[in-house]
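What you see is the complex with one protein chain gone and the rest in place.
Just so it is clear, A and B label the chains in written order, and each chain counts residues from 1 on its own.
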Amino acid sequence: MTTGLVFDAVLAFSLVVLAIITLRQRTPGEAVVQLMIFGLLLALSWLRVDATDLALTEAAIGSGVTGALLLAALRRTGFGKPFPSAVSAWLRYPVTIGCALLGVVLSLVVMHTWDSPAGLTDLAYAHLKESGTQNPVTAVILNYRSIDTLLEIGVLLVAALSVYTLSGPASGTPVKPPGPIFRFYMRIMTPIFWLVVPYMVWVGGRAPGGAFQAGALLSGLGALTLLGPSPWPLRLKRRVVRWGLTLGFSLFLAAAAWMWQYGNLLAYPPDQAKNWILLIEIACTLSIGISLTIMFAGCAGWLHEDPKRAS
Amino acid sequence: MMIILDLLSILLICLGLFFFFASAVGLLRFPDTLCRMHALAKADNLALGCVILGAMYQQDDPLVIGKLFLIWAVTLLSSATGGFLLAQRIRRKFLAREGEV
Partner (left out) sequence: MPPPALLYALAGIWISVIGLRSVLVEEHFFRKIVASNIFGSGVFLVLVALARRAPEGPPDPVPQGMVLTGIVVAVSATALMLALLGHLHDLEKPDNQEDPS
C-alpha cells in the first residue's frame, strides 16, 4: 500500500517536472521528443487509476500519433532552429501570477469536493447488460453518449479535410528511398498490423480496446507505408480515399437516422445494439485510420503528389 | 515449484531493471548520438527481454504468453530498424559534411 503510494507520488511529481522540462527545451526537435516521453509516462499514470482503455489510447494517439505529426511538420519548418525568446516581461509576469492563482484555486476546489458522492458509476453499470457490450467505456462512448462520438467523428473528418485543403502542392521535401532493411521490416510488420487491428476492434467489446486504438494502429501502418518504397496510400484513387474517409461519419449518421423510428436518435433496441456497435466500430476504425494518415501526410507536405524521391 | 518460478521471475525482472537503468545512464551520459543509440538498441532490448521472460513465468494462459513474446519480437524488430535508419542518416550527414570540406 505504502509502496504504491510512494510510486504514485514520484510519478505525479515527475509528470509535472517533465511538463516544465518539455516547455523549456531550446529547439523544436528536443521539445517533441520530451513531449512523447511525457505522453508515455502519462499513459503509465492512467494505468495506476484503472483507466486501461485510456492508457492504450494515450500511448497510441496522444504520444505516438501526435509525436509523428509534430515531427512530420518539423520536416518542413526545421528541427534545430532554437526558439526565439518569450514575450516581454510586462505580459509574462501578470500571466504567470494569474495562472498560479488559478492553479491554487483549482487545487483547493478539488481537495474540498473530493469526498462528494461519485458520479454515474452505478447508473452506467446498471444498464451494461442492455448496452450490447461488456466494456463500460465502450458502452459510454458508443451507446449512452454515442451522440458525442458521432460529433467527434465529425470533428475528425472536418480536421482531415482542412489539412487536405491547406497542404499546398510541392511543399514536400525529398525523401531518400529506404534501404532493404526497412523493406524487410515492412514485409514482416504489415501482416502483424492487419492481425492486430481487427483484434483490437473485436476485443473492445469486453476488454480494453476499440475503434480509437485500432484506428491509431491503422494510421501507424499508414504512416510507415508513406515512408516506404511505394507510398500506395498516396496513389490510391481519390474516390477510394474519400469513401473511406467519410464512411465512419456517414454510417454513424445513417444509424442515427434509422433509430429515429424507435423514438430517439441513436437509441439502439437492446437486441440489435451489439451488431450496430460492431458495425459502427469497424467503419470508424477505417475512417480514423485514414483521417490520421491524411493528417500525417498533410503535415509532412506530401499530400498532393508522390514524395519526390532523390536517388 | 511456485516458489522457484516466483524467484526466477523476481531475479529476471530485477536484472531487466538493472539493464534499463544502465541504458538510461548511457543515454544521458554518452557523448554522441551513435554511442547513445548503442545504449538504447542493445541494453534496452536485453532489459525488455528479461522483464518479459520474468512476466511469462507468472502466466498460465499460453495465449498471454504468446502475446508477451510478440511484444518483445515486435520491439526488437522495430528498434533494430529504427536504429539502422538513424545510423544511416547520421552517416549520410557526416559524409555530406566531409564532402563540403
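FYI, contacts are C-beta pairs under 8 Å (C-beta built on N, C-alpha and C of every residue); 3 or more make two chains touch, one makes a residue touch a chain.
Fair warning: this is a prediction, and the values are worked out from it, not measured in the lab.
Screening A:I141, A:L217, A:L251 or A:L266 against the full complex identifies A:I141 as the residue touching the chain left out. Touching the omitted chain from chain A are residues 4-5, 8-9, 12-13, 15-16, 19-20, 22-23, 28, 31-32, 35, 38-39, 42, 45-46, 48-51, 53-54, 57-58, 61-62, 65-66, 69-70, 72-81, 83-87, 91-92, 95-96, 99-100, 102-103, 106-107, 110-111, 114-115, 118-121, 124-125, 136-137, 139-141, 144-145, 148-149, 152, 155-156, 158-160, 162-163, 166-168, 171, 173-176, 212, 288, 291-292, 295, 298-299, 301, 310.
Simple rule for what comes next: only the chains that are shown with their structure count from here on.
Of all residues in chain A, only 176, 178-179, 181-182, 185, 188-189, 192 touch chain B in the complex they form.
Against chain A, in their complex, chain B makes its touches with residues 70, 74, 77-78, 80-81, 84-85, 88, 92.
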